[in-house]
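One protein chain is absent from this view; the other protein chains keep their places.
Letters A and B mark the chains in the order given here, with residues in each chain numbered from 1 onward.
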Amino acid sequence: MSNTRHPHPNGEPRASQSDGRPGRNFNVVVLRQDGPGRPSYWERHIVEYEQDMNCISVLQKIAANARTADGRKVAPVAWDCNCLEEVCGACTMVINGRVRQACTALVDRLLQDNPEQIELRPMRKFPVIRDLMVDRSRMFNTLKKLKAWVPVDSYLDMGPGPRQSQENQQMAYVLSKCMSCGCCLEACPQYLKIELERKEGETEEEFHARERELHDRAFIGAMGIAAVDLFNTNPVGRMTATERLDALVAEGGIQICGNAQNCVKVCPKEIPLTTSIARAGRAATVHMLKRWFDR
Amino acid sequence: MPAIRIENWERFLVSILGPSSPFGQHDFIIRRIHSLVGLVPIGAYLIFHLATNAAIIDGVAAYQHRADQIHRLGPTTIFVLEWLFIFLPILFHGMIGMLIVARGERNVANYPYGGNVRYTLQRWTGAIAFVFILWHVFHMHGWIRAEWWISGVASRFGGHRFDPENAYSAAEAIRASWLIIVLYAIGVLASVYHLANGIWTMGITWGVWTSPHAQQWAKIPCLTFGLLLGFLGLGSLYAMVAAEPPQTLVAPDTANIPPAIHASPRS
Partner (left out) sequence: MARHRVIVVGGGLAGLAATMKLAELGVDIDLFSLTPVKRSHSCCAQGGINSVNSLTRQLGDAEWKHFDDTVYGGDFLAHQPPVKEMTEWAPRIIDLMDRLGVTFNRTPEGFRDQRRFGGTLFARTSFAGATTGQQLLYALDEQVRRWEVTAHVKKYECFDYLGPILDENGVCRGSIAQDMVSMEIRAFPADALIIASGGCGLIYGRSTMSMACTGSAVSRTFQAGARYGNGEFIQVHPTAIPGADKLRLMSESARGEGGRVWVPRKPQDPRPPQDIPEQDRYYFLEERYPKYGNLVPRDIATREIFNVCTKEGLSVENDRLCVYLDVSHLPRQLLDRKLAGILEIYEKFQGVDPRATAMKIFPAVHYSMGGLWCDYERTAEGGLNIGSPRNQQTNIPGIFAIGECDYHYHGANRLGANSLVACIFSGLITAPGAAALVQNLNGRAAAELPSTLYDRETQRHLARYKELLARPHDGENPYLIHRRLGDVMTKAATVVRHNDELDWACEQVQDLEDRARRASLSDTGNWTNQNVIFTRALVDMFPLAKTILKGARLRDECRGAHYKPEFVFPEIHATDPVQRRLEAEAWCDRFVENNRRWLKSTVASWSAEDREPLITYEDVDTSLIPPRPRLYGMVGGDIIEQVWRERGVREEAAV
């Protein structure tokens, strides 16, 4: 499947048994990269099978072992994780070719599908920091661009928020479960990677400003579109809907969506992203006509 | 004069194909026009065009009659209409479309979902249809209706095969080679798929069908429409290939046809 230029290390020793039954070992290949701009390379590890393993515990074992299949001592694989129960969104990676959370990628299931090995690689749409760690700050910059918040006057006591229908709450809750994991963006054929190199003599601030500018012009993706949908249906957020709609139809906005609908298929939180995209599309249509005829 | 340096080309390509839009501020409106133009006039014209051609199913005479009806508008009107409502919109839609194709990263191998397959097909059929239409217009129409072009260039390279006075010339041009027949079949099907699926995605883009249920439901009319139009197109193509030459007319002079095309299996 992989369109990478680096061949799998087929010549290296493999775990003799990898059918996933207890007491057996299995193979894990990891696409590693020592840092930004460095070449990537595949590395094979043999992991001892244990009950109830997921890809996080596989990586924990690799870290504790820190040896490749051929016994070479290597630095532990770097990866991101935090909650390990699929609510924090940290541990996104590409597992056997498909983007998902490592914590819910159960080893038993993966070995059922492919007894040969488990293949881990970093997301392709974000700059690699190291190994399986990527820089997803673009997503948070997108949320800034879209003004994805409820613009309250103050944090003083002003009584409760507006009443809301159950229907409205349920819709908002589903959208609000988005944990910025980036799966929808990774699987999106229209979302392209942006990787900048820091220029010589450029300060960190200048670099981030340049990066932010580029992020602001690039595609916001399904997660951004759903955020606009969420805040523009909030009774208070709706009051500033125009600002978010302006951002929605600006450069890098909803128009880039190509309706491949991979986003909704890979979303671990089962957020109805394509519904949001269509609703935002409708809002954008109305907004465009208004801008044309009301100016 | 300094030579154009490679980095500048790279930079140019990145500025066109890189992550940020080549159209800048006007991206949204350009894409919406692109979407709209695909339906009206291009999609509408495709229906009209295939329906017109379908007249040949009833015989060459009916087909000739239909051609006469259209050409009664007169050359100037036709010139304005075809450029304004057909050629320019197709050029616009096709060129923007090619940029859109170039700026996506297809990944159907890793994500073999129905929607992704349709997305990928939409890109492929779009590209195929665009190239096909360019060639098809050259083949039948010749692109430019100036005498120097037609006799000097178009005819010499196998273009301008259609003569409205003798509509049967279209059928002859098509069945000149099995290759042309296959190309026409592919081109027609690609265009039809691109239109039918385009209508479905347009419904999402413009916010007509929003819920998963509605989107699922909307597939039915789009699919039906596509199938009908596909049958119509292929039916016309078959009728073209099978058409009998009109009795009242003399078979056109084939002296100008280059040997490659002339050597059709049917001749």
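Points to keep in mind about this one:
By definition in this document, a contact is a pair of C-beta atoms (placed from the backbone, for glycine too) under 8 Å apart; a residue touches a chain by one contact, two chains touch by 3 or more.
Model, not experiment: these values are computed from the prediction.
One chain is not displayed; in the complete assembly it touches the shown chains A.
In the complete assembly, the contact with the undisplayed chain comes from A:Val152, out of A:Val152, A:Met239 or A:Val286. Touch with the chain that is not drawn comes from one residue among A:Val30, A:Ala90, A:Ile118 or A:Ala222, which is A:Ala90.
Summary of contacts with the chain left out: across A:Ala78, A:Val99 or A:Ala250, the touching residue is A:Ala78. Summarising the interface, chain A meets the missing chain with residues 34-35, 50-54, 56-57, 60, 63-64, 66, 73-76, 78, 80-90, 103-104, 106, 108-109, 129-130, 133, 136, 140, 143-144, 147-152, 154-155, 157-161, 163-166, 168-169, 172-173, 176-177, 179-180, 231, 234, 236-237.
Definition applied: only the chains that are shown with their structure count from here on.
Centroids built from CA atoms put chain B at 38 Å from chain A. Interface residues of chain A, counted against chain B in their complex, comprise 1, 97-98, 187, 189-190, 192-194, 214, 217-219, 249-262, 265-266, 272, 274-275, 277-285, 288. Here chain B touches chain A in the complex through residues 18-21, 23-25, 27-29, 31-32, 100, 103-107, 109-111, 113, 115-116, 118-120, 122, 201, 204-212, 215, going by the rule given at the top.
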